[in-house]
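In what follows, a single structure is set out as structure tokens and then discussed.
The other protein chains are all here in position, but one chain of the complex has been omitted.
Up next, chain A:
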Amino acid sequence: MSSWRSLLLRIGDKCPDYGTSSDFKEHIETCFGVIRRELEHSSDDILPFLLQCAEQLPHKIPLYGTLVGLLNLENEDFVKQMVETTQANFQDALDFGNCDMIRILMRFLTVMMCSKVLQPSSLVVVFETLLSSASTTLDEEKGNPSWQARGDFYVSCILSCLPWGGSELVEQVPEEIECVMVGIEAYLSIRRHNSDTGLSFFEDDDESGSGVVEKDFLEDLWGRIQVLSSNGWKVDSVPRPHLSFEAQLVAGKSHEFGPINAPEQPEPLSEVSGVLYGKQKHNAELKYPQRIRRLNIFPASKTEDMQPIDRFIVEEYLLDVLLFLNGCRKECASFMVGLPVPFRYDYLMAETIFSQLLLLPLPPFKPIYYTLVIMDLCKALPGAFPGVVAGAVRALFEKIADLDMECQTRLILWFSHHLSNFQFIWPWEEWAFVLDLPKWAPQRVFVQEVLEREVRLSYWDKVKQSIENAPALEELLPPKGSPNFIYSIEDGRERTEQHALSAELNNKVKGRQTAREIISWVEESVFPNHGWDVVLKVVVHTLLDIGSKSFTHLITVLERYGQVFARICPDHDKQVMLIAEVGSYWKNNAQMTAVAIDRMMGYRLISNLAIVRWVFSPANVEQFHTSDRPWEVLRNAIGKTYNRISDLRNEISSLKKSVVSAEAAAAKAKAELDAAESKLSLVDGEPVLGDNPVKLKRLKANAEKAKEEEVSVHESLEAKEALLARALDENEALFLSLYKNFSNVLMERLPDPSRARTLRELKSIQADEMTVDLDESSVMEVDNESRRPNKSQSNGGKDSNIYNVGEKEQWCLSTLGYVKAFARQYASEIWAHIEKLDADVLTENVHPLFKKAVYSGLSRPVNDVSSG
């Protein structure tokens, strides 16, 4: 890397490129000194690289902005070009809805304004354009309020610029900026408060029952900006290096910023409710998602004391580092810990990362990325960060009963993985008390599932050793994982006829008989004499046992003898029994149960519908609140179905591109042929129609070949589209079956709607039953508007271990949690079939709590009664 590049890249960092200096002013001077010399012959390289640095290291934007301001004094053309490029990029970002780019380029424009490269009024024009677009969106006639997410996003971008340049704007264009602020206030007064309770981390956030409405993200940001404004726009967390160069910068020439057009408004809707509104709102929120939801797990006494706006800014810095430096572990960790702010932010950093790890519906990256970042920060700040992480774990564990089900699963996966990277060290004795809790208590289930995952990542004895501070917890360790082979002959058990059949089958496999030979053996000698039940048991147990040594052994057996399973289990009913046998063989090993079922679905030996039915069979339903086992299988089955559909969609989208290019190629070849055919050429001095025959022949062949290719691409596209159509039908059937099953099992167990209108009421049923005479008052308390009820069931300060939810109630709470989680994760797929779901499942008769869980997962207003 040549030196100007590394100076640009490393500006503001403590690094050898800048010697011992950590002073921003010196960094800018050094960098400017080199860049101005290089500008002459490398300006074509410098411009894109400088922009790229600003876009991907946005926490350094003030430094880059000041640098551009200084360059503006040297080379106006270069900076003019830079402004034009930025304008073009910004317009593209708006057109394509590239949220990160829009946000970051607006910050860049703001700092260029501070460095006198842009007129403040140009920036105000950008603000006004976006604000006007946002306000129009809310207008039912000219806009489409279901797209409020986009308007909110634009307004949040405007507000986000103010910490970087609010002070300059207020000083230089006070009336204009005041006008923008008034406009934002007006926007805030007409927009709908965002109450996506389906996306909150903690279950009770949505039904406090109190009149207090938590601020949504935009309202919160507005509040922070107002505090900032009343503080005279002073921000600790934003470096203002341009002030050191003010005397020079004022001489710079401001450049024109070309007009910006906000994208067109979506088509107006005929009504602002109903299915169409819901679908569009869902799409808009997918395109313009909220970046962060605050977790607020640390007590105020622990978190760093900072101005409201500083919290927002540090979060922005951290999220951008996470976004742009994924895959660069060293840089990511060092930027995370070395932000340009004059205060400590360890707790805020932990909370921000955890809020991403748990972000609903999906974090920007896979959870394993945040796992890695947390590990790296523990290593980068060995004295401070591990303790903060442990604090976060304790805080989340305290509130686990209220934590969203999906978040619980992610937390289990993260925590077990994290511990596996730190020698499984954890003060388990702190949690030994969970053994005194009922087996359905969420804290107990959490410990049990963490241990299960630890064993999978390691091995039983190792994990056993790791809990030696709380040996009683061994009770929660999974069984040792060996197969439950019912035809084992090792322990000298009595040999039955079935043992003999199993041994015979085993010999056939050893003797390399083909699947077909085994099928005929089954059909000719086993089935007629012993019946289907024996066939199933013998085949499943024996083949699985042969494949039990490892994942690869399992695959080998399924590849070779899958047809045997397919033959004996051709329909759903039999497949459900097949899965049950698999579950019986691997009853001591949840991982292998899940893997075996997943692979069998992969080889299409069992259908996703059969898996759903098995998951909802009584033996599994009984475990819904005490184990992840059935849920893991269900997650896999739906995930695999979804992956298949996504693959088809990707193939179709690339085939569509191929079709376009094949059509173009065919048309071109045809045109060349036509041109050649109609060309007059001289043959023996006579004009003849058509080019020379050799060329004609070649062109003709080309044209035919191109046409053939076009047809063939078309055919594969049609084939794939047919497959997708079928897959979507199957998907509809899957979700219908899933939600019908959910509805049925919940209907059997949920108390009468009059007794449990909210989850809070559901939770307190057992407590109420124990204190019957207080029943009235406890309900009253919940409804009491003046007092917000205890934030969490299991978080009543020192008495945090009191857990008194009844088994049936916890079963309902857990199951409703999964109802919501699946709806949320697959909301896009479910919205596509919502009419059918409304008609067949979400009818008048379903339990209101069930309906509420589905609706909240889909972010669909509950009062939004859709008549179809």
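One rule holds for everything that comes next: contacts are C-beta pairs under 8 Å (C-beta built on N, C-alpha and C of every residue); 3 or more make two chains touch, one makes a residue touch a chain; residues count from 1.
Quick note on the criterion: contacts and distances are computed from a predicted model.
Between the names "AP-2 complex subunit alpha", "SKP1-like protein 21", "Nuclear cap-binding protein subunit 2" or "EF-hand domain-containing protein", the one given in UniProt for the chain missing from this structure view is "Nuclear cap-binding protein subunit 2".
Taking the complete complex into account, A:549 is the one of A:215, A:344, A:549 or A:726 that touches the chain left out. Within the whole complex, the absent chain has one touching residue among A:157, A:413, A:813 or A:858, and that is A:413. Contact with the chain that does not appear here is found for just one residue of A:375, A:522 or A:805, A:375. Although one chain is not drawn, the whole complex shows that of A:22, A:85, A:231 or A:482 it is A:482 that touches it. Within the whole complex, the absent chain has one touching residue among A:595, A:762 or A:805, and that is A:595.
Summarising the interface, chain A meets the missing chain with residues 9, 52-53, 56-57, 324-329, 331, 365-369, 371-372, 375, 378-379, 381-383, 385-387, 413, 417, 420-425, 453, 456-462, 465-466, 480-483, 490, 506, 509-510, 545-546, 548-553, 555-556, 560, 589, 591-592, 595, 639-640, 643, 647.
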